[in-house]
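Heads up, one of the protein chains got dropped from this complex, but the rest are sitting where they should.
Chain nomenclature is as follows: A and B, assigned in order of appearance, with residue numbering initiated at 1 for each chain independently.
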Amino acid sequence: MTRGRPAEDLRDTALAEVELTHGLARTWQTPSGFWGALATVDHKIIGRRYIATAFVFLALGGVLALLMRWQLARPESRILSPDLYNQVFTIHGTNMMFLFAVPVMEAMAVYLVPLMVGTRNIAVPRLNAFSYWMYLVGGVLLWVAFVLDMGPDVGWFAYVPLAGPQYGAGKRADIWAQMITFTEISALAVAVEIVVTVLKQRAPGMSLDRIPLFVWSMLVTSFIIILAMPAVMVASTSLILDRLVGTHFFNPAEGGDVLLWQHLFWFFGHPEVYIIFLPAVGMISSILPTFTRRPIFGYLPLVLALVGTGILAFGLWVHHMFTTGLPRVGESFFTASSMAIAVPSGIQIFCWLATIWYGRPVLKTPMLFILAFLFTFVIGGLTGVMVASVPLDTQVHDTYFVVAHFHYVLVGGAVFPLLGGVYYWFPKITGRMMSERIGRWVVGLLLAGFNLTFFPMHILGLQGMTRRIYTYQADMGWGGMNLFVSLSSLVLATGFLLFFIDAFRSARHGAPAGDNPWGAATLEWATSSPPPPYNFVRIPVVESASPLWDSPDALPVATGLRMDRRELLVSTVADAVPEARESSPGNSIWPLWAAAATTILLIASIFTPWAVVWGAIPVTIALIGWFWPKGTPEDES
Amino acid sequence: MAVMRILAALITAASVLWSVSQPARSEVTPAEQGGARPGDGNHFSPLDQLTPANASHLKLYAAFPTGSRGAHSGAPLVMGNMLVVLTPFPHVLYALDLRKAKPEVAWRYEPASRGMAAGLTCCGTGGPVSYGNHLYFNTVDGRTIALDPASGAVLWDVQAADPALGETLTGAPVIARGQVVLGNAGDDFGARGWITARSATTGAALWKHYSTGPDAEVGIGPGFAPPYPTDRAVDRGITTWPPSAWQHGGGGVSGPILWDASAGLLFHGTGHPAPWNPDQRNGDNRWTSGLFARDVTTGEARWFVPVNPHDLYALGSTSALLLVERDWRGGPAPLLIHPDGNGHVYVLDRRTGKVLSAEPFIPVNATKGFDLAAGALVRDPAKAIRSGATTRGICPARPGATGAGAAYSPRTGLLYIPVRRACMDMEARDTTFMPGTAFTGGNLRLSPAPGLSAGALVGWDIAAGHAVWEQAEPLPVEGGALATAGGLVFYGTTDGFFKALDAGNGVELWHFRGSSGIVGQPISYLGPDGRQYVAVLAGLGGVPGSASGREIDMRDATAANGQAQALRALPPRADGGGMLYIFALP
Partner (left out) sequence: MTALRCAALVVLALAGCKQEERAMRLDPPIAEAMDAVALMPDGIGGRPPEVHVAMGNPYRGNAYQISQGKRLYEWFNCRGCHADGGGGSGPALMDGWWRYGPDLVSIYVSIRDGRPNGMPPFRDRLTPEQIWQLTGYIQMMGAYSASAAAPGRNDRMFSRPSENRAPAAAPAPGQP
């Protein structure tokens, strides 16, 4: 932060272009080298890290999936021991849900949302840095435990009493529960940042009805996170207390309840899948206009569908508990609500279909991924309506039918749009295009491989093959189809492999992309690829929902922010009328120290409850350092 | 001539005096002895030298260390000029000569013992009994032994109970018509209960009847006339159990056995069914937890009254039994009084077994009154036991509201009941029968009843059906009470006090602080010098009711069958080892 010459006007109104860009770069840059990397608060650097880490976890989780398929390819196989298989499926699920699916969507949001709303940095950027370190530690905790043969083996949702103190020997379930704490703290932090950014830091003129749909979806997702994640934190904390301290939350003999775990977990667990799905929906709504060359059809219904999905998502959770003996009236209610949520999803699908119908489709890779999504997600949605019915669910609960269903909706509904989004925004993030040719191969292999792998699982489930079994007898008759599934999974794996290869190669040798290679309409394409540290030279002013299409030659901008210190514009919630200039924190190492202190507290509390007491001391010190007042610079200007 | 007449008068007077001063030899243990094992169970001594006026002057006459650190739950026996004491397992029988200034050991007898029985039960046996010139006693490891005290020779020694099946003998035998009648314990180990009679001269088995199983083995025949119609069906000892569960169904006859010579009947209670977990033995579980009347010669049952059918809390019906002849609502009636572990005083017509009254003598919540027409307790469904669940705050707690030591005084008409007031949380779990291991299936956690002291001695008016007075005690009263014709009630407490109360109004007149808690039955006798003595065995053996009483860790709330939590107030020094205390006026 330069003290500068007080008499001179350092706002961007008064400065020439070159001096402005140099000054802004100096103000907003992250120093190079190791220290800069640790102390950065730039949402783009943190977002890139986040995305890369999440994809590393995707690859690791995929390796586990291949191991499972190898084990199940033949009956009575001895490749994985029962205990190792238990760890593998638990960590596959936990990793994919907590370390890949949610974080990658948040990561894309961390990178894209400030750019899409036209601001310089995400709100509370040091919290952003902290959340990444917490996420990284949580993931490392889980995988190191697995490598040490002490990975959790109780399933990704760790039902008690199996995960409880009597049946869950050792520290495995405690590691799972603390990993939850790490990732939930991280997710909550990012959710808060996104809500504040979207509501208060939008570019002037970006009223609520001009917000890009991806930003809308991230706003709704963030609210879901804020309301749902506390339930799983309460559950995992209660589990640790039961195991470590001897409380009786889940002990029926002393007044606790085993079903309490399921309620708490699924009250989070169902909104969790919408946390994963809605950002993907937002990505589709961002990609489709670009590749159909028209604004999205039904902006208002799409927004209402997002909000409606978000609200309804909280009324579905008991459909995971249909076989627990709950009263029939209650189960019927949740059948109805589980089917009802198909309505907003259906609205969205029809709006997208209308966009394609009334537009001029360009069949590039991102668009192909969207078509793959439509095919796959609709199948998953249909089986979803099937399992929403209690009698059918009672038959297929805990069988491969459910496994097939949720992979269809997760892979089809989240991974395909995500990969489409990666192809779409890769040029913006790295400045280079991915290969279109390889991209088509990736789509084809993934679509074919996925359907060949997971469709037969519906049949296996109806034939009675249960989940989470490490092997099966030859005379069950499942051997042939399992072998087919395992071989098909190699096709799926090849598709992913190609994707990673393409991503690595293109990052170094891809064709250079300009500012807006796809001709898209939203604000992130208004700056260079990759964007400079300060995102925009001057804050753009928005006059429509597709600013780059409606003002193709020059964007109107707002001026008046200083270039010698970090400032951004705060605007009103509804109409984005500028209200104030807000200072944005600079690079700081305190988030790393706070994350380290919290790490020590949480990991030590796996072993002793006293860690909470003694571990609070370094956390307090780190937070004091973080929040130490540095004057009130905005009052001085 | 005059000299001869005077001499004759003197001799007559002397012989009259002598005969009066000698204990009478009869089939019923001498009445003036009282308190030991009288056939009527009243624990009433007709001696009246000690009265409320002079009781406060009682002094310790003699103290004899028994050398045993177990729980001394029996009573001493006075035979002629000897006081006979049986220590807890492994037993030593001491005979003390009362003619010496301070009683000293005349002889001792130590039967060989099977150590494995030590883990099966907590305490000693009821003590020795006498018949004719002979001495009879049971051992915990299942033997019944007859001795000739004059020569010290063993007349016979039979293995009546088999510890390998979990059976032990914890009560004293009763001599009736030349038969030694005894019953086994071992309900907690799945032993099948029985009562048997052996010849007093040879020890040969005369008859044996079980508490469960087919009618022939239970002794139910054409002479069986139960007061309540459901029990008239055939083989109820099988049909009221899951298949073959009756074979290790409990029902041991470990409590008092009464002998009514005029009616020729034996009366006894049967213990609780096994296991404690009621869901593993659906059905009424006949003939456990009830009262039998049997013909003394053949042992055939005359009637049976269920007291705790399908016993939910493992209470059994082996607590005190008393034969009482008194007025009941109109005219004189032969009554059987039974203060039960479920907290009610049962008054039955001895001839038919019909329950005339069953009033609660402590606050209970497991039951909500007694239905006289049906002859059954009304149970509170909120205190039902389900396998796998915990039910809280059940009053009374196992082992029951009272033990075997109630007393009755015909002078005051009051029943003196030593009382335990505890409530429990019970968790029932499925269990498997494995011989040699406990067959219970329940975890208990006791605590004193809220707002009340943990123990008391209650003075109960039988006719009115309510308590007249009570003496509160800080710990449950495990020992017995002795009522005397002089108007006193004696009893010992778990924290080591031996007290004398006024039998009419319950005022404490005298107490003695012993070196150890008292769980035994006091007796009173006339010494060779013609004075009245009171004797009691003291010795707690750690936590009462547990075989490893000294090795209990009180931090486990379920230790000693749940008593650890309730007895945290037990002072550690209330356990100085076994002592025989004898008291008299100075």
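We adopt the following convention: a contact is a pair of C-beta atoms (placed from the backbone, for glycine too) under 8 Å apart; a residue touches a chain by one contact, two chains touch by 3 or more.
Bear in mind the structure is a predicted one, so any value in this text is a computation, not a measurement.
Participant: Which one, B:196, B:317 or B:431, makes contact with the chain that was left out?
Facilitator: Checking each option in B:196, B:317 or B:431, the one touching the absent chain turns out to be B:431.
Participant: Which listed residue, A:187, A:244 or A:457, touches the chain dropped from view?
Facilitator: A:244
Participant: Touching the left-out chain: which of B:440, B:471, B:515 or B:532?
Facilitator: Answer from the full complex: B:440 touches the omitted chain.
Participant: Just one of A:36, A:75, A:230 or A:252 touches the chain that is missing; which is it?
Facilitator: A:252
Participant: Taking the full complex into account, what residues of subunit B touch the chain not shown?
Facilitator: So the residues of subunit B touching the unseen chain are 115-122, 188, 390, 425, 427, 429, 431-432, 434-440, 443, 445, 542, 546-548, 550-561, 564, 571-572, 575.
Participant: Even though one chain is hidden, which residues of subunit A still touch it in the full complex?
Facilitator: So the residues of subunit A touching the unseen chain are 81-83, 144, 147-150, 161, 164-167, 169-172, 242-246, 248, 250-254, 607.
The working rule: only the chains that are shown with their structure count from here on.
Participant: Taking each chain's centre as the mean position of its Cα atoms, how many Å separate subunit A from subunit B?
Facilitator: It comes to 74 Å between the two C-alpha centres.
Participant: With touch defined as at the start, can you tell me which subunit B residues reach subunit A in the complex?
Facilitator: On the subunit B side, the touching residues are 388-390, 427.
Participant: Considering only the defined contacts, which subunit A positions touch subunit B in the complex?
Facilitator: Of all residues in subunit A, those touching subunit B are 252-254.
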